[in-house]
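Note that this complex is displayed minus one protein chain, with the remaining chains in position.
Presenting subunit A:
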Amino acid sequence: MFKKEYLGRGLVTLCGIFIIALTLAISIFLLIKGTDVFRLFHHSVGEFMFSDKWAPMDVPGQGGGKIGARIYILGSLMTCGLALLIALPFSISAAIFISEISPKTGSRFLQPAIEIFVGIPSVVYGWVGLTILVPFINEKLHAPMGGYSVLAAGIVLAIMIFPTITTVSADALRAVPDSYRQAAYGLGSTRWQLIYKVSVPAAKSGILTGVILGLSRAFGETLAVAMVIGKTRVFPKGILYPTNNLTAAIAADMGNTANGGEYNAALWAMALLLLIISMACIVIIHLIARSGKNS
């Protein structure tokens, strides 16, 4: 009996538990390493979040520098906000096309295309941004700092998050009961009236979920953004100016700083912030789902 049932059951149960353990391990390790800068080097969370003074010491065990990461945080917020602004209208329109206008063409051409968009590696997006967008912004829009800009990062991110928002929104629109559509048509509405008065409002919470999933992807995106943002630690005067963000700073500096130093610890704190943002997004999605169920 042991071999016939308990061994196998034990093994698969163990693997299930392993997934929980892995998630906990990631959270705990990042929590420990990410709070070093506050515990060992006695900086305040307020300084980290709201100060622009960034001059951490890069010697193991030596503190006393400045770790204000506001520019990085704002850089992340700005690029993600811009990406969302660009991607949202396109994504929702594409979702409407797939679910309401032409499900057949949608599932045969548009959906496979979207799947391929998801599959394209982020470095390749960064490479495209670097070879097309940055020169274009430099020459045609006369960017003051050579094309590396918030705009370039926003566009690259927009292309990367639109598949997420589109897929989730299309699913939400498809889940709207057909009786809604029949009722709307029965009352004599046109398809467009049906879409913007019935389908989209009914799928609102699902679309919001897609937006948050997209945002969470945008926040964590690293190399594509790092390649086009310019990596200069100044507050941008406009979207044509370069800046820096959390992920690009981590990717660029983590390997060059001494382990156990203040600089390194500050970068780990940024990583912890990314983890917290991604966890917060999940919580928000669950809250949306719950409120959707209640109403």
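Here is the rule we go by: a residue touches a chain if its C-beta (ideal position, glycine included) is under 8 Å from a C-beta of that chain, and two chains touch if they have at least 3 such contacts; residues count from 1.
The working rule: contacts and distances are computed from a predicted model.
A.B. asks: Quick one: find the hidden chain's UniProt protein name among "Cytochrome bc1 complex cytochrome c subunit", "Pup--protein ligase", "RNA polymerase sigma factor" or "Phosphate transport system permease protein PstA".
C.D. replies: "Phosphate transport system permease protein PstA"
A.B. asks: For the full complex, which residue in A:137, A:176 or A:250 touches the chain that was left out?
C.D. replies: The missing chain is touched by A:250.
A.B. asks: Looking at the full complex, which residue from A:57, A:96 or A:240 touches the chain that isn't shown here?
C.D. replies: Only one listed residue reaches the unshown chain, and that is A:96.
A.B. asks: May I ask which residue of A:126, A:154, A:206 or A:242 touches the chain that does not appear here?
C.D. replies: Counting the whole complex, the residue in contact with the absent chain is A:126.
A.B. asks: I need the residue numbers on subunit A that touch the omitted chain, in ascending order.
C.D. replies: Residue positions of subunit A that touch the missing chain: 1, 4-9, 11-20, 22-26, 29-30, 33, 90, 93-94, 96-98, 100-102, 105-106, 109-110, 112-117, 119-124, 126-128, 130-132, 159, 162, 190-193, 195, 213, 216-217, 219-223, 226-227, 247, 250-251, 254-255, 259, 268, 271, 274-275, 278-279, 281-282.
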